[in-house]
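As you look at this complex, bear in mind that one protein chain is not there, while each of the others sits in place.
For clarity, chains are labelled A and B in written order, and residue numbers in each chain start from 1.
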Amino acid sequence: MTETQTQPQPLVVEREETKPGFVGQNVPRKEDKRLVQGEGVFFDDVKRHGMGYVHFVRSPYAHAKVKSIDLTKALELGGVYGTLTGDEVAILTDPFFELSVKPGADIKDYALAVGRVRHVGEPVAAVVASSRELARDAADLVEVEYEPLPVLTTGEEALRDETILHEDAGSNVVWSGVFDWGDWEGAKAEADHVVKIERLHFDRFSSTPLECAGALVEYNRGTGQWTMHCNHQMPGIGAIWMAPALRTGVDKLRFVTQDIGGAFGNKICLHPQFVALCLLARKLNRPVQWTEWRTDQHTANAHGNERTFLDVEVAVKADGTLLGFNCRAIDDCGAFPRYEPLGCIIWAQVTPGCYRWRNIRVDFTQVCTNKSPVSPNRGYSRMQHLWLTERIVDIVAHELELDPVEIRKRNYVRAEEMPYETPNGCVYDSGDYARGLDLALELIGYDRLEEKRRDAEERGKLLGFGIGSTLDSGTNNFGQSTLLNPELQFSGNNEVATVKLDIFGEIVVTLGTVPQGQGHETTAAQVVADILGCSPDDVTVRPGHDSYWNSHAGFSGTYASQFAVTGLGAVKGATDMLASQIKRVAAGVLGASEDDLELAEGQARLKANPEAAIPFMGIGAIVNANNAILPMEVRDVTLNCRYVYVPPFELPDFERKFGNLTLTYASQVHVCLIEIDPETGVYDIVDYAAVDDCGKRIHPQIVEGQVHGATAQALGAATHEIFAYDDEGNLLTPNFYDYHVPHALDMPPMQNGYLESASPFTPLGAKGMGEGGGAGIHAVCAALQDALRSRGNTTVWRSCNPYHQVWQYLQSPARGVEVTGR
Amino acid sequence: MKVEGTRSFAAPRETVWEVLNDPARMAKTMPGVESFDVSDDTHWRANVKIPLGLGGLSMSIDFEKTEERRPEFARLAAKGNGVGAIMNMVTAFHLTEDGGGTEMKWEADVKIAGPVGSMGQRVLQPIVNQQVNAVLTALEKQVQEANTQ
Partner (left out) sequence: METVSSKRIAVTVNGERIEYDLEARRLLVHFLRDDLDLTGTHVGCDTGNCGACSVLYNGRLVKSCMLLAIQAEGATIETVESLSSDGELTPLQQAFSDHHALQCGYCTPGMLMSATALLRADERPTEQQIRKAIQGNICRCTGYVNIVRAIQAASGQAVER
């Protein structure tokens, strides 16, 4: 018989003073019981009698005209219910709403390819059949004739506009603009050194959630209502895209999710496939079900942004003070922008990274290529930029022979400067990056670095040490979209929650968010329990999301590290309302004033005399079934409270591209030790430490889980995970056989540390966290560069460095760095 | 994938040209040809089985001679369809007289699309090379036969 362990406490190093309560404790997760029994409900678990299985016919070409589609043989196959092609889609729907200005605004994006295909795997037609296997058979019988066109596989190639992917736009450029804050030319003149870095490249990868995308869609002919059992992680935006395309109202699109097997931003741009499913459900008058294949997810769902930084110049003083930088950025968003060009501004939430430089200029262009479209993958756009700032700091230190720890401490934004306004008007709420770095160094035994280096040398290995500091900006102001397109009517942010007290005293919460493992049911219950004075076990949080709960708003979803602020902010607001209503009822019944009352142990009672108490069940019963006994002035109480949390944002300034774009900034400092075998280029991460500061931690174990997961994903992206294409636009890593994600034996030993710099701007002092800002990537790149110093002093210029790339560095070191100065 | 090479034949240029431009003879040179069908002088189709995986990859390939300058140059376009693979190929050969024999310079640009294409050059190049070698060897035989007739 094994012993049952009590909740283990994570390694806590620094925390703000905690008030007693459930917030801040590791309460058992509500989600676990059903999930460990295999009783979770993921969309593919939902069935409907007579449902048809959908299989998409997908383009084998990266770029081609669609000359003809012949469905005859497919339709002759027994068990096939029907089909859908681009021609029908073009008649029945309008193109999806584009966020960009011209030329990107003129791109026509539909649920299926219309006349042309622009990436391998793009859906061209759909077939529906009575079984999964038959649907696949039928798809194989669809005959499509293509006329191949020239293929664009790099952003730089696309920029030349020799082959145009979207004729309606007339250019491959989706958006371009120059961001110029401070005085770059002045900084360059004042600098003692200007370090020039020719090229840095952030590689294409994604978080590849284990559960693929999909939906079961039903259409009610009588009411025109679509119901989608799916895993769309941002239904608010999904509906905004889908409803106008389908020429219907937003309320006619009901999203129902319960459990989702990871999303990480890959389940935000599912609207094209979902519109195809909606059309099929309506056309065939039966529910239709589609489960994405792993190969399709890798080829044709969503990648993270791929970004090239060219001609980077950094202005530095002799003492290592960084004055600013200037660069050109080319962002490759794949075949269709969709959520883009938001990536062209989102990085500006962290323009200076962790540093105090004030003079920053970025010439930013985004282009389409014949690769999979991108979506806001974990760390969206900030990760790419933070990698740039960390590489800059690291390369500058390397070139000028400055200590990587000292240069960071000299240039980090300081704790006492918080809240800190960045050169473009964002406000870093709180944080102590230098302390985080010290803690990370301690955890990895930095003082014994030289000893470790000598030990590695004796074993014939090259040891490298690297630091990766990064930020996790959370709760974004959608007004930043107006900096790209002033005609967009988006700004602010919101999230909704309802809390009610039922007739038998049950407390029931609905959320507007769409959890995929972040423990929303649990953390929401903690917040409610502390306000109402009951236990989280007494609080039922409905799992998942359902449009019919009317508990959502335009920006509802789970993305961008914001739940702890927006979701829990809404929960707190709704619960405060409920608490007030409970007290009003109790006050009315007990003949007391609200100030005399407290909520504790599931009751409303007199502070002075706890015996005079009404249990919640009593309160619920009175309001729901016995309200004639209530004084008249209390009869407006409903005990069913809905709250919309709206963060305090304003519209940013379009001319200066200036304004507060995000509410909170969690920070991370990671450090790693790497050993390279110089004979082969093979390397191991031999030690690793991660320090995280996300303000008040609602549930420390959940925070730690997110840190572990984000680190694993970053290490995968740093070492082996890459979406590589050949010259024809074929994806060479279309499944887990070729796309190598970390497995259990790949993880390095890891130490974790935590700081809690509470946010002054949020209801609970908590900050959103979870994306992780790619710290592992920055740390590994830095460590590789450090290790290879003695073997050719290569510059590590790309984010993903598989063994053969390290071999390349050893054989022919890439320099691409020049230092000029007095 | 681009492949190219040179091959010498101990036969007059006219003979080599005749063999190369005879669909029936060419069909005999191609490995794994299970059947072929000549539509006219410049169009023919071959059904082939390429050794790839268990049982081989069956493909029907349509050939079209797009350019010709007898007896020294011809260019062909080929388009193949099989399960999981679509092949587009352009190939050309130049014949020059070399003493009593012929020197053939040839080149081919092979593009593979579809799931097979994602296996990448490392996997596909050796297969393409093997197919090319088999064609050249068989072509050699055909030319010799033609020469002795």
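Everything below uses one rule, namely that a contact is a pair of C-beta atoms (placed from the backbone, for glycine too) under 8 Å apart; a residue touches a chain by one contact, two chains touch by 3 or more.
Computed from a predicted model, the values in this text were never measured in an experiment.
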With touch as defined up top, name the shown chains that contact the chain not shown. A
Contact with the hidden chain (one of A:C212, A:V427 or A:A587): A:C212
I'm checking contacts with the chain that's been left out. Which of A:V36, A:I91 or A:A628 qualifies? A:V36
Full-complex touch with the removed chain, picking from A:K67, A:R132, A:R448 or A:H804, is A:R132
List every residue of chain A that touches the chain not included in the displayed model. 1-8, 11, 26, 28-29, 31-42, 44-45, 47, 131-133, 207-212, 259-262, 264, 291, 293-295, 516-519, 701-702, 704-706, 708-709, 711-713, 735-737, 741-745, 747, 750
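By definition in this document, only the chains that are shown with their structure count from here on.
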Separation of the C-alpha centres, chain A versus chain B, in whole Å, is 50
Quick check on the complex: what are the chain A residues that touch chain B? 60-62, 120, 140, 146, 148, 295, 299, 726, 728, 730-734, 738
Counting only contacts in the complex, chain B reaches chain A at residues 83, 86, 88, 111-115, 117-121
